[in-house]
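Would you mind keeping the following structure in view while I ask a few things?
Every protein chain but one is kept in place in this view of the complex.
Think of it as A, B and C in the order they're written, each chain with its own count starting at 1.
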Amino acid sequence: MNAEAENLKLFEKERFARSLGIRVLEVKDGYARVEAKVRPKLTNLHGFAHGGLLFALADTAFALSVNVNRPAAAVQFSMSICRPTPVGETLTGESTVMHNGRSQVVVALKVTDSRGNLVASGQATALPVNYGKK
Amino acid sequence: MNAEAENLKLFEKERFARSLGIRVLEVKDGYARVEAKVRPKLTNLHGFAHGGLLFALADTAFALSVNVNRPAAAVQFSMSICRPTPVGETLTGESTVMHNGRSQVVVALKVTDSRGNLVASGQATALPVNYGKK
Amino acid sequence: MNAEAENLKLFEKERFARSLGIRVLEVKDGYARVEAKVRPKLTNLHGFAHGGLLFALADTAFALSVNVNRPAAAVQFSMSICRPTPVGETLTGESTVMHNGRSQVVVALKVTDSRGNLVASGQATALPVNYGKK
Partner (left out) sequence: MNAEAENLKLFEKERFARSLGIRVLEVKDGYARVEAKVRPKLTNLHGFAHGGLLFALADTAFALSVNVNRPAAAVQFSMSICRPTPVGETLTGESTVMHNGRSQVVVALKVTDSRGNLVASGQATALPVNYGKK
């Protein structure tokens, strides 16, 4: 089984992401793209897509992009939210590895709507799991 | 109806938070505390509480702490994740307003487990909604 | 005087950046690039380029990229540091506007060394100055 298939198998274990209706669109080494539809139960008190959904999209793409070749756990997230998203829209989350070092992995995160508008943008840091044990 | 009651009414609209089983423990001006149990469907591919759950706890506390007196929308989140949390634990999310300025609100975010261990810690920035229209 | 020239004039007022030896390489609408040489007095206790220098490079590029058409003040910075930089290297700081909204400006920040290696990467949020007064 190749790395991409391995990773899709990992996604099967992502029960949280699946319960939100997140679907995997693309996974390759250092990159992943996922999507979800903004359903009423995923909204915040203003009636727009909940920050938790934006975060889950980014986080799922992140996990898929960094766990291909070695397991890594997120230790830091920073995210800017640029615009509200109404019910019915489909949001895409992308993660691109920018730095894959010995002691840390840094990724760029992006959430866009169906017209390509930037909804959220951020970064995350992951540490290789078992790092320090080798 | 006072501000706290108003805010609990706001929470009724937080469909996403409620679907995750988040409960409100305390709301007062500039502070809120919520909790959720880590159920299997809220886990990541490593089998621990999903980052999306930590974020949703922090975000819900945040929304309750800043929307008491004037509506505000989050534009930035930063969060460090300190330790993994197994299924069965109960996590508490807290938000404390540190700066309530004319043009921005800055809050401190904290997620702890049932023994008081720090699980996640961060900050968020909100802009008053309708700001600039007045 | 056009916007770029205006902005270079603004840089003349950036006494801090100039005292660190920061030079402007390029300024256009929504983008700026600056550089500085890592001199011994700009190092940290490990003998590498100080985080403060990386930040100043990113911050100066940021200020030049967002102040072209309307004044804006930074309210939030997030930055990952990927590798240490020795004395003698020249570092380049870049800022690219990703979202230029009514109520906030979000930029991507990048610091690279002379061989193009990523040294630091981040984001910043700025609020238009005088916003809310109009």
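Convention: a contact is a pair of C-beta atoms (placed from the backbone, for glycine too) under 8 Å apart; a residue touches a chain by one contact, two chains touch by 3 or more.
Computed from a predicted structure; not experimentally measured.
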**Prompt:** Among the chains present, which touch the one that was left out?
**Reply:** A, B, C
**Item:** Touch criterion as defined above, residue of C:Ala73, C:Met98 or C:Leu118 at the omitted chain
**Value:** C:Ala73
**Request:** Considering the whole complex rather than only what is displayed, give the residues of chain C touching the chain that is not shown.
**Result:** 10-11, 13-17, 19-20, 40-47, 50-53, 55-56, 59-60, 63, 67, 71, 73-82, 84, 129
**Item:** Interface with the undisplayed chain - residues on chain B
**Value:** 76, 78, 80, 82-83, 98-99, 101, 104, 106, 108, 118, 121-123, 125
**Item:** Missing-partner contacts on chain A, residue numbers
**Value:** 75-76, 78, 102-104, 125, 127, 131-132, 134
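Convention: only the chains that are shown with their structure count from here on.
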**Request:** Taking all protein C-alpha atoms shown, work out their mean, then name the chain whose own C-alpha mean is nearest to it.
**Result:** A
**Angular offset of chain A relative to chain B [C-alpha, multiple of 5 degrees]** = 180
**Request:** Could you put a whole-Å number on the gap between the CA centroids of chain A and chain B?
**Result:** 20
**Averaged-CA centre spacing for the pair chain C and chain B, given as whole angstrom** = 32
**Asked** Of all the residues in chain C, which ones touch at least 2 other chains?
**Response** 76, 78, 104, 125
